[in-house]
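Here's the structure we're looking at; comments come further down.
Omission of a single protein chain aside, the complex is shown with its protein chains in their original locations.
Labels for the chains are A, B and C, by order of writing; each one numbers its residues from 1.
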Amino acid sequence: MSVALLTDLTVFVLAVLVGFEVISKVPATLHTPLMSGANSIHGIILIGVMIIAGEARTVPEYALVAVAAAFATANVVGGYLVTDRMLEMFRR
Amino acid sequence: MSVALLTDLTVFVLAVLVGFEVISKVPATLHTPLMSGANSIHGIILIGVMIIAGEARTVPEYALVAVAAAFATANVVGGYLVTDRMLEMFRR
Amino acid sequence: MTATETVIRLGYLLAAVAFVLGLHLMNSPATARRGNLVSAGGMALAVVLTVWHLATDRPGATGPLVLAAGVLVGGVAGALLARRVAMTAMPQLVSLFNAVGGGAAALVAVAEYARLAGGPVGVRTTLTTVLDVVIGATTFTGSLVAAGKLQGWVTGSPVLFPGRRAVGLTLVAVVLAGAVWLFVAPSVAVLVVVIVAAAAFGVVMVLPIGGADMPVVISLLNAFTGTAVAMAGFVLDSTALIIAGALVGASGTILTKLMADAMNRSVVSVLVGGFGTGDGPAAAVAATAVRRTTVDDAAIQLAYARKVIVVPGYGLAAAQAQHELSALADLLGGRGVDVRYAIHPVAGRMPGHMNVLLAEANVPYPMLREMDEINPEFPLADVALVVGANDVTNPAARRPGNPVSGMPILDVDKARSVIVIKRSMGHGYAGIDNELYAGERTSMLFADAKSALADLSAAVKTLVG
Partner (left out) sequence: MTATETVIRLGYLLAAVAFVLGLHLMNSPATARRGNLVSAGGMALAVVLTVWHLATDRPGATGPLVLAAGVLVGGVAGALLARRVAMTAMPQLVSLFNAVGGGAAALVAVAEYARLAGGPVGVRTTLTTVLDVVIGATTFTGSLVAAGKLQGWVTGSPVLFPGRRAVGLTLVAVVLAGAVWLFVAPSVAVLVVVIVAAAAFGVVMVLPIGGADMPVVISLLNAFTGTAVAMAGFVLDSTALIIAGALVGASGTILTKLMADAMNRSVVSVLVGGFGTGDGPAAAVAATAVRRTTVDDAAIQLAYARKVIVVPGYGLAAAQAQHELSALADLLGGRGVDVRYAIHPVAGRMPGHMNVLLAEANVPYPMLREMDEINPEFPLADVALVVGANDVTNPAARRPGNPVSGMPILDVDKARSVIVIKRSMGHGYAGIDNELYAGERTSMLFADAKSALADLSAAVKTLVG
């Protein structure tokens, strides 16, 4: 195993541990917004799309980039907005 | 900044986040054992002592290794044993 | 590393911290909205840093242009959907966003793989690409089906077609065989076969699950997408993707468990499917010795009460009767009746369903009461008005040995009198009889919630002016 892979694995395991611990006893009313909030975070794949876009040189690649970019951006933008809209109702 | 240092820093930050999240609302009666349990974990410095021991070549270095080894081992062994003794009383 | 690179990488780390902090803050109602903002800030930072990084790389012009076009389309679509969709359609929207996230993760791996597949591809890249593509494609179709079920485009009932187990197993076999092939000889065509099989599996996986279990399924698929994104991080060697993906994968898993627990289900039993049809008018037990009441009697009882506690449930949402309920409550409040809404955490079909619904009908927040807060007040209530709620009021939950055992319930049976509005003696989500209906102080008003509530308002106005 290369050092780089081992490092990535270490980072992965630690992030998993953080993920397990960060959710505590949440009131059920917050489950939907929390799910939606976590959903927005995996929109980070947009960064992956950007990396791919920098490397693309052929038409099929461009097509993949375009679709993936639209998908990922919808995930990010829609995700955060819809979460915010839900949480707006939790004002007291 | 070197890649290695950045990696170490990433690991450090993630471990800090895990540490912050892993302690939840603990009943006060568990505070002392939990403190003691965390205390044992930093006895991992024993591994640092072992690394140093492998590199030591001079008498002052040997002296440092001896003292540090005694300290670290006392931390590890005593820490886990005393924690276990406290927790024994939490049987129901 | 150059100084620029160092700054960019440190910025990614900061973004990761923002994601964790955001999720942490979202654990409690008071800070949840701020948490979402913090998380969004982290995302904005990550995106800006990547733009900067790409700019220093000086790539060709076409890639970025195509990217920008895609971003524009996706961003506008996402924003419009998020702003326009009705509150009650939130879960299907989350599912849709989850679907495209999973799709994007799969596509990224495909693009990278296609670029590398000319030469030899390492074990590490092959493994993570396959995992990414399989999980991503499964999530994509699975989430679409889930969204379709909630939206009513796909039937909400469990679809239990014959041979579905065989089909599922075949698809798994195809995926596994394809994966083995890829380790031996890189091939984009085989990867596409794997994707198609995984996508088909996503459909087969979600179809047999009842619509009412969809929130749990969506949460699980959400964790899946996180994992797929982490795998994409391995493929592209991007620490930011690894951290954020793993974070969502793990926290999504815990959240899935919490959600299932809250509605007294296990994740396994949800996935096995065939449960939670309940949304149709379930086969009704014969209306035995229950006491019926009429709209006029109920109206008088309500109008002359001092304290009324309203218990809304799934039936209110199904009938879209939140506005009629709010109007009736206002009318009673105007007559000096002390009206409160009792909100059970899993009333309805998604967590927080009732909060969302009543907020939409502009019910003032101070009139809402959480279960723990309101339960001691039931003995003081003259009337508990149950509107389309069933399981969350069933006293059987206090006894072991039935599907609702152990679920905390609203103590409706402690009220001085109870009026239940529902269409029949039909069962709720859990599919069992409700002992409340046979209670001495309970009277049933069999009707659709929307019309019954409108009739009640009218009757209050005419009868007691």
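The working rule: contacts are C-beta pairs under 8 Å (C-beta built on N, C-alpha and C of every residue); 3 or more make two chains touch, one makes a residue touch a chain.
In this text the structure is predicted, and so the values were computed from the model without any measurement.
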Which displayed chains the hidden chain touches across the whole complex = A, B
Query = Residue-wise, where is subunit B in contact with the chain that is not depicted?
reply = 2, 4-5, 8, 11-13, 15-20, 22-57, 60-62, 64-92
Ask   = For subunit A, which residues reach the chain that was dropped from this view?
value = 1-3, 6, 9-10, 13-14, 17, 21
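Methods note: only the chains that are shown with their structure count from here on.
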Inquiry  = Averaging over Cα atoms per chain, report the distance between subunit A and subunit B in Å.
reply    = 34
Note = Taking each chain's centre as the mean of its CA atoms, subunit B sits from subunit C at a distance in Å of 42
Query = Which parts of subunit B, given as residue numbers and ranges, touch two or more other chains?
reply = 10, 14, 17, 21
Task = For subunit C, write out the residues touching at least two other chains, lowest number first.
result = 16, 20, 24, 239, 243
